[in-house]
Every structure is written in structure tokens, then in C-alpha cells.
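Here's the structure we're looking at; comments come further down.
Of the protein chains in this complex, all but one are displayed in their positions.
A, B and C label the chains in the order they appear, each numbered from 1.
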Amino acid sequence: MTILPYLLAVWIFLVGLVGIVTSRNLIHLTVCVSICQSATYILLLAIGYKSHGTAPVFADIPTSRKVVDPVVQSLTLTDIVVAVAVSALLLALALKVFEAEGSLDPAEIAELKG
Amino acid sequence: MEPLQIVAMLYVALGALCVVLARDVVRQALVFSLYGFSLVVLFVVFQAPDVALSALVVSGIAYPLVLVGAIARCHGQRKGGGK
Amino acid sequence: MTIVPIVVAAPLLTAALIALAGKWLPHVVADAAGLAVTGLSLALASVLLARTSARLITYWFGGWRPRAGSFPVGIGWAVDRLGAGFALLVTCLLFAALAYSWRTMTEEHYLFVALLIVFGAAMAGFVLSGDIFNMFVFFELMSVAAFVLTAYQAEEASPLQGAFNFAVSNTLGAFLVLTGIALLYGRTGRLNLAAIGQTLTNQGRHDGLVAAAFALITCGFLVKAALVPFHFWLADAHATAPAPVCVLFSGVMVEVGIFAVARIYWTVFDGVLGEFQSPIRDVLLGVGVVTAVLGAVMAGAQRHLKRLLAYSTIAHAGCFMIGVALLTPDALGGVAAYIVAHAFAKGALFLCGGVLLTRFGEVDELLLHGSGRALPVSAIAWFAGALALASPPLLGTFTGHALIDDTASTMGYWWVPVVLAFATIGSTAAIVRAGLRVYAGAGDPDDPLLADEPGEAPPPQERASLGLMQAIALVLALAGLGVGAWTGLATRAVEAAHTFTDRISYAAVVLDHRALPPPPPETWHTTAASVAWAVVTLVGSAAVGAASVYRNRFPEPLTRALGAALAPLHAVHSGNIGDYVAWLVLGTGIVGGLLAVSVHGVL
Partner (left out) sequence: MTTRVRLAIFSSGLVLVAALLVDGVSNLPPFGRYAGPYGDIVARLVEPQRHMANAVTAVVFDYRGFDTMGEELILFAAASAVALLLREMRDHDTSDLVEGIRSDALRGVGALAAIVTFVLALQVVAHGFITPGGGFQGGVVLSAAFALVFLTNEYRAYNRLASSSFAEPVEALGAGGYVFLGLLALALGFGFLENFLPFGVTGRLRSGGSAAIVNWSSALAVSGGFALIFSEYLQENVAVRHGRVGK
């Protein structure tokens, strides 16, 4: 039980990988990459969580109060921005591939050999 | 671990599976948005409101707009007989 | 040292300004601004290199310099000599790439310049950083810039999904790294490299977590380093990217991955995993050997010049990995010297390819048969580059090569020089073969062993100056040859490698502000064995290369057997992203599993 959230992250990562490998559409594949990335958010936040800790915002609570780790949250924020940026870029690349090949199926457009 | 956390985790675990298994990109975009909102709930119960807010604006605004734009582009072309 | 952040910040600010105003300015302004700021970075990196001779320069961002012995709450950089030297190499190549693309691109040229600068600055920041999450951020920044530089101006004729495959593979590699970082953070609660290393060593626990973190971070960086089986994206990306971008990809980006593996090993894991050095060495050596051999074989079967050079880069990346895998300062210093010579020589070769594409609209070896005779300067640059890569006695990659060979031999790895020689001969012979066909019109314009490739559309031109482009290629090629003759570079690289691999001193400087003990002074010895191997690779490259242009006249059964042997390799490099990711996962499983098993036994 005590490692369940970590296992959730592992599960999401593996599910995302399955999606990428079996994907027949580059847009679908890009979303699966985002799924993989969301595993890292969950892992980071789960690592920094403290039982009975509150959010590290001291607007209404005394600073002596037990809070969860603010650093992993900051890392996750960076991670989310990176994820959106990379997804937007991947989709633009997918559109460009579609423009050139008229298809989004990686098997159909695999022209590169050797 | 609190019950709410376990429920949120279950939703996220199932959500990810549904996103991957949705082979149609339009349906996938919808399921992906729902998955995003389940992540928001998870982050809230993990006491990470800043991250939850980010995930909210990302899965409520950024991803839908970009994904719909990309999907519509390809569908429009395909109906028109491609290039 | 206030100049430390400027090396990276000045180019980044300039890139933003170019993007801000570039639309309304003539191209020349963007070009000039890019060259000027890269020149500034180059000068600053040189100053850093000079000042790191006897010390490690630390810099804390946001003014968060911790008191000696207290917890580092901010982001710290620790500039050592290898890092500063690498940053200098990046800025040199960036300068050459910008000068080469002077006035050659048309639409949205200013964005191209801005992204190229961001790409270079991100690599410089990555190698100077001393904070593991900060390394991740710069890793992503360099990746995002690289993805678009690959796809930029790629048209229908060119295989565009190369850029997509590149982006997906490298993004997954970054996730592996980040997962490893998260594991380390969960164990140590720190992000500073020195602090993580110190805490792990003090805890002394080498369990599944440390093994998994090491395996994930290493595999993630191996994707960037393009080692087998993480290498698939590299040839696709190089075939798609413009020539000046390829210079940076092959010359420094792949090497950043190698550098990262070394940096993380010696600052973080060297202490806690010190007693497992021998099995770790064997795993990494295995990866290096497979990569070196496969790259050399595949280079021999390419007719698309940029793909050929890309596979040659894979072969050399394997050799770099072998050098790092020996886990000694001498071999690491050798790798550093090797990387410098390789970067210049390979850069020259890519620029020659770019000149051919500009002049003839083609980079296919057989279609270009003999047409290169119109470009004598390019021809000289091409063969000078090939000579530098052939590791001839006291020229080109020789010093680095010799250091790795000699170190391996004294450690009992007698077969390492053989593998290095095979990789060098195989990859260089392919370059010689292509050069003979294109620039001398030698041999047959037909070859049964070369793979069929889709062609590549020429880049849009404005007022490209072939003279300038060829001159830059020639300068790079001669630089690549020359650094091998400068044995002082190799000895200083070994001294720098001693500092680089000294985890305890690194931590003492970063965390406790102590002074760095001076590295033992090195002197250069040219061993008879290394000269013998150099002669072998030189003669071998020339002979195999010259013979290869006549492959059409080989006996039929021989070509058929060779073709049959190559067929599965061609099939594996399918260009399908699903296949690539499957290999990436298998590679992570095997390499990671072996590393984990060697660290803490069977699960």
C-alpha cells in the first residue's frame, strides 16, 4: 500500500509506452507521449507528499505547520510546461508529415530505410 | 493514505488506459481531456494546488485548442481528397 | 566569476531580440547579431577555459551561494576544465555553422538564426551545470531547438518523419532521465550533483533504487549519445537536417550525451557504486563495442552522403563510449581530445555535403559520380576530413585514439584497439569511397551494396556564396587535422580528466568552498603500439575505401553474401517510430537490467 502511488506512476508510464508502440496515427502517438510524461508528474508529487501535510502556501496557515515538499511541485510545474511545449511541437511536426505524405500512419509513411 | 487519494488514483489509472485504447483521435482528444481533469483532482488531493491549477489550464485550454486544431486540419484535408 | 552566466545568457537574450525584431530587419542584421554574440561567447568560454586550469569555478544563480558546509538551496554551476573546453567547442562550431549559413536561407531566416543560437547556448549551459534538474531543463531546451532545426525547410522529397522520430525518441530519453532524477530526489532530497553524490556515498546503500536511477539516467543520455539500440533516430535526423545543423548534431550534440553519462557517473554514482566498477565497465564497454561495429558496417552501405556521415558518427560515438567505459582519467582525457578532432573533421565533411547539395541539388554518391571535380576546394576539405578521422600518426583523432588504446591495453582489454581500428577503418573507408566517386569520378557509378534512399531537395537559396562555404569547410578540416598534432591538448585533457573524475575534490569545492588540489602533471608519450595501430587504420581506410569503389566488380557470390548479411540490418532501420520505441524500451530493459543486476544481484 505504501508504494501504491509510485506504482501508479510506473503503470501510467508503461501504458503510455504501449500506446506509442502500437499507435497507427501520429496525433494519437503524440497524446500517448503526453501520457508517459504525466507519469513523471505523479512520481514527483508522490515523492514529495507528507501524510497530513498541507499545501505549502502560508497565506492562511502558520509557518510552523507541516507542509508537503514545495520543491517537487516546482519541478512538476516546469515539467508540465515542457510537456505542453513538446506536444505542440510534435503535433506541428505530425501535421508537416501529413502535409508531405498525405497520411498519419507511421507504418505507411516509413520511407526511410537502412 | 486517504480514501479520496485512492479513488483519484484509480480514476487516473483507468483514464490513462482509456486514452491509449481510444484509437479514434477525436474520441481520444475527449478522453484525454477527462484524464487531464482526473489528474487535476489527484494533484489537489496530493496537496499541490499550484500544480493542479497548471494541469487545469493545460488540459482545459491548451491541449484541447491545439489538438482540435491539428485534428481538424488533417480531417479537413482528408475529406477534400488530400493534397 | 560573473562571466559564467553571461556565456549562456547573452546568446539567449540575443536570440529573443532577434525573434522580437527580426521580422522587420534585413537578414544581414540577424546574421551579424548572431555571429557577434557567438563570438562573445567564444571569447568568454576561452577565458573560462584559461581560468579553470587550476581550479573549479562555482557560480550560484539568484545569489544563493550557500555558506561552506550548509545546504545549497539554489542552482549551482561548477565549471571545470572539460566543461569549459566543451562549451568552447560548442561555440566554435556554432560560429562556423552561422558563418556557413550566412545569406543562404530565405524565409523566416531570423527564426532559424535565433533557434540555432538557443540550441548552442543550451548545450553550453548543459555542460557547465552542476545541478541535476537544471541539466534536465537545458537538455530539454537543446532538444526542442534541435527538433525544429531538423524539420526546418525539409520539403516533401525529404523524409520528414525523421524529425518526428528524432523528437519522440529524445523526448522519451528525457523522461527516463527525469524518472531517474525523481528517484534520486526521493532518496537524497537534493538536486545539486555534488550534494547527491556525497549523500549517496554516506548512506552507502546500493539497492534497487540507486541501480534503477543510474540505469535510467544513463539510458536516457545514451539516447542522445545515439548508442545501439538507441541510435535509430540519428541517421533520420541527419538526413533531414540542413548541413550546418548537422555540424552541431554530429560534432557536439551526440557528444553531449556521452559527456552527460560521464558527468553523472563521476559526480553522483562513483562513490556509492565504486565497488561495482568492473561490471559497470563491462556493460558500458559492450554497448560501445556493438555501436562502433554497427556504425562502421552501416556506413559502408549508404549512398546518401549525410546518412553515411551520420553512421560514421555512430561508429565514433561507440568509440567515445568505449573510452568513457574504461572509467579511468587517462581514457576520458583521450575521449575529450578525440571529440575535438572528430567535431572539426566531421563538421567539415557535412559542410562539403551541404556544398554539393547547394551546387547540384543532390547528395547521392552514385548520382554525383564525378561531378565534384568542379569543386576542388571542397575535395581537399573532404579528403582532409577523412584523413583526420582515419587517425594517422600524430594527426587528427590520433592522440585521443592512442590514449584510449594504450589505457585499454594496460588494463588487459587487448581487443579494444582492434574494435577501434575496425570502427575507424569501416567508417573512414566509406567516406573515402564516397569522396573518390564524387570528387575524382573513380570507380563504377554503380554499387550493389548501397541502400536505396529517397533523395533530398536542395535548400532554398538567396545569395549563397559557395566560396565562403567551401572556405569554412576547409578551415574546419585543417583544424581537425591540426589538433591531433598538438599533443599538448591531449595532455591537458588528461589533466582535466583527473579533476573531472575526482568526486571528492569536486564536492569539497562545491559544498565546502575548498581549493582544488592540482592534477598530476602529464607528459605525452607516443607509444610504438599506438603508432602501429595508426598506420594500420590509415592504410586500411585508404585501401578498403579505394577497393570499395569497385564493389560492382566483386565476385557475384561475395556481393550476394554481403547483401544478405546487410539485409536484416536494413530491415531493422525501418524508419517506423513504433519500431524505434520498441528498440528503445528493449535497450533500456537490457542495459538497465544488466546494470541493476551487476549492482545488487538478481532481483
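Going forward, contacts are C-beta pairs under 8 Å (C-beta built on N, C-alpha and C of every residue); 3 or more make two chains touch, one makes a residue touch a chain.
A quick note: this is a predicted structure, and the numbers were derived from the prediction, not measured.
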item: Residue of B:V7, B:L21 or B:V66 touching the missing chain in the full complex; value: B:V66
item: Touch list for chain A against the chain that is not drawn; value: 2-7, 9-10, 13-14, 17-18, 21-22, 43, 46-51, 55-59, 63, 67-75, 77-78, 80-82, 84-86, 88-89, 91-93, 95-96, 99
item: Residues in chain B touching the chain absent from view; value: 1, 48-54, 56-58, 61-62, 65-66, 68-70, 72-73, 76-77, 80
item: Chain C, residues in touch with the chain not shown (by the definition above); value: 2, 5-6, 9-10, 12-13, 16-17, 19-21, 23, 59-65, 71, 73-75, 107-108, 111-112, 114-115, 118, 122, 125, 133-134, 137-138, 140-141, 144-145, 147-148, 151-153, 179, 183, 185-187, 189-191, 207-209, 211-213, 215-216, 571-572, 574, 576, 578-579, 581-583, 585-590, 592-593, 596, 603
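The working rule: only the chains that are shown with their structure count from here on.
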item: Chain centre separation in whole Å, for chain C relative to chain A (CA means); value: 27
item: Inter-centroid spacing, chain B versus chain A (mean Cα positions, whole Å); value: 11
item: Distance from chain C to chain B - Cα centre to Cα centre, in angstrom; value: 37
item: Where chain A touches two or more other chains, by residue; value: 94, 99
item: For chain C, residues contacting two or more additional chains; value: none
item: List of chain A residues in touch with chain B within their complex; value: 1-2, 4-5, 8, 11-12, 15-16, 18-19, 24-25, 27-28, 31-32, 34-35, 38, 41-42, 45-46, 49, 51, 53-57, 67-68, 73, 76-77, 80-81, 83-84, 87-88, 91-92, 94-95, 98-99, 102, 104
item: Touching residues on chain C, where the partner in the complex is chain A; value: 133, 137, 140, 144, 147-148, 151, 154-156, 159-164, 167-168, 171-172, 175, 178-179, 182, 185-186, 191, 235-236, 239, 298, 301-302, 307, 451-454, 566, 569-570, 573-578, 581-582, 585
item: Chain A-touching residues of chain B, taken from the complex the two chains share; value: 1, 5-6, 9, 12-13, 16-17, 19-20, 22-23, 25, 28-29, 32, 35, 39, 42-43, 46-51, 54-55, 58, 62-63, 66-67, 70-71, 73-74, 77, 82-83
